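The complex appears here minus one protein chain, its other protein chains still in place.
Then we have chain A:
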Amino acid sequence: MTAETNTEAPKKPAPADQESFLSVFTRNLWSSNNVLITTLSIVLAVVIGAVLIVVSDADVLAKFGYFTARPSDALTASWTLISEAYADLLKGAFGDPAVFQAWFNGTATWQEAFAPLSETLTYAAPLVFTGLSVALAFRGGLFNIGAQGQAVLGCIVAAVAGFTFGLPIVLNLIVALLAGIVGGALWGFVPGLLKARTGAHEVITTIMLNYTAALFLSWLVIQKGVQAPGRTDAISKSVAESAQLPSPGGILRVHLGILIAVLVTFGVAWLLKRSAFGFEIRAVGANPHAAQTAGISVGKTYVLLMAVAGGLAGLGGATQVLGTAYALTPAVAGNIGFDGLLVALLGRNRPWGTFFAALLFGALRAGGNRIQSYAGISLELVTVLQALIVIFIAAPAVVKAIFRLRAARNTAAGVSLAKG
């Protein structure tokens, strides 16, 4: 089977009328390809976000009350508000030029200059894994809503391994990470098995397992042997220092997890494109009946696929607890599993697309913290921004209509999501 993994349609014969490269390039630039639609979705979301920022600010809104009498007031105030908000978003996500300047002048440390970027990568790292989990399952035709539960299980098992075994340095970390993968894989394996054996829909079973995982976590953290000694609230012991993901420390929270994320993205891309299992995933995802007829065991593929997807989400949970939180609390996994769904959607279920979508979400979270803190705009607005981006990407027809995009030769955008 390995010999015939190339499923790409055979290259079409070159068009008869030869065009110059430049004209083809410019024509395709404004046609509805994925990159353009994603970019335009972000632009649209930013524009609507700007409107919302203005509408939610009472002072600026008041100036619109006499817009016809003196429009400059309202326009200047709006512009100041919007530009400051988005400037804060960028400064919080990538770095503040003023701090870089101060660093060159010697009045700030390099850590302060790179802290925003570090925040972006810190928030992005777990999302890469949960996003890949959802994306991979989706390529096999499964809708893994359970990334949240799998990530929670990953958190639990990784943390317990991290504070229990007391292994030597390096080994302890590896064991804890593997434990996280195994925990998540187990939580993915169950719905996979149920789907393969009984046909139980994975959406239902994974959602239910999300609840189970969350409640199990809140029960577990207050048990003896897990709960931190001397504490009566719901917090576990901290993982041993040797099991924590290495980090520069101090105000730089970024940790090894983001590098692991790059490697894993490579791995998943390779798995999908080059391996026999990846071929089976795509075949089953495209048409399970045809795959069955062709001799692929659909059930086996489902089980294995869900276990692998669960393992990825579990690794996401493990990086969260070993890299950022260091101890279990009922909300330790935050929303990384559900955000993973959006990240996968934004990345169009492609490994590298998912990776960069996770970076974007990380940047929005890091920048959102700064917007809220500096400009006093609520964090919900950033969440709305994220949601808007995803809505436009999920409805490419809207973007095409607004910008009057030409239909491209290969409109993968509509197809890959329409199957969901």
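Just so we're on the same page, a residue touches a chain if its C-beta (ideal position, glycine included) is under 8 Å from a C-beta of that chain, and two chains touch if they have at least 3 such contacts; residues count from 1.
In this section, contacts and distances are computed from a predicted model.
K.L.:
If you had to name the missing chain as UniProt does, which of "Basic membrane protein A", "ABC transporter ATP-binding protein", "Gas vesicle protein" or "Formate dehydrogenase subunit gamma" would it be?
P.N.:
"Basic membrane protein A"
K.L.:
Pick out which of A:Val35, A:Ile204, A:Ile251 or A:Ala387 touches the chain that's been left out of the picture.
P.N.:
Looking across A:Val35, A:Ile204, A:Ile251 or A:Ala387, the contact with the absent chain belongs to A:Ile251.
K.L.:
Taking the full complex into account, find the residue in A:Ser78, A:Gln244 or A:Asn369 that is in contact with the omitted chain.
P.N.:
In the full complex, the listed residue that touches the missing chain is A:Asn369.
K.L.:
Which residue, A:Ile204, A:Val262 or A:Leu379, contacts the hidden chain when the whole complex is considered?
P.N.:
Only one of A:Ile204, A:Val262 or A:Leu379 touches the chain omitted from view, namely A:Leu379.
K.L.:
Kindly note down the residues of chain A that lie in touch with the hidden chain.
P.N.:
7-9, 32, 64-70, 73, 92, 112, 115, 119, 122-123, 222, 232-235, 250-251, 253, 282, 286, 320, 324-325, 327, 329, 331-332, 334-335, 366, 369-370, 372-374, 376, 378-379, 383, 396-397, 400-402, 404-405, 407-412, 414-415
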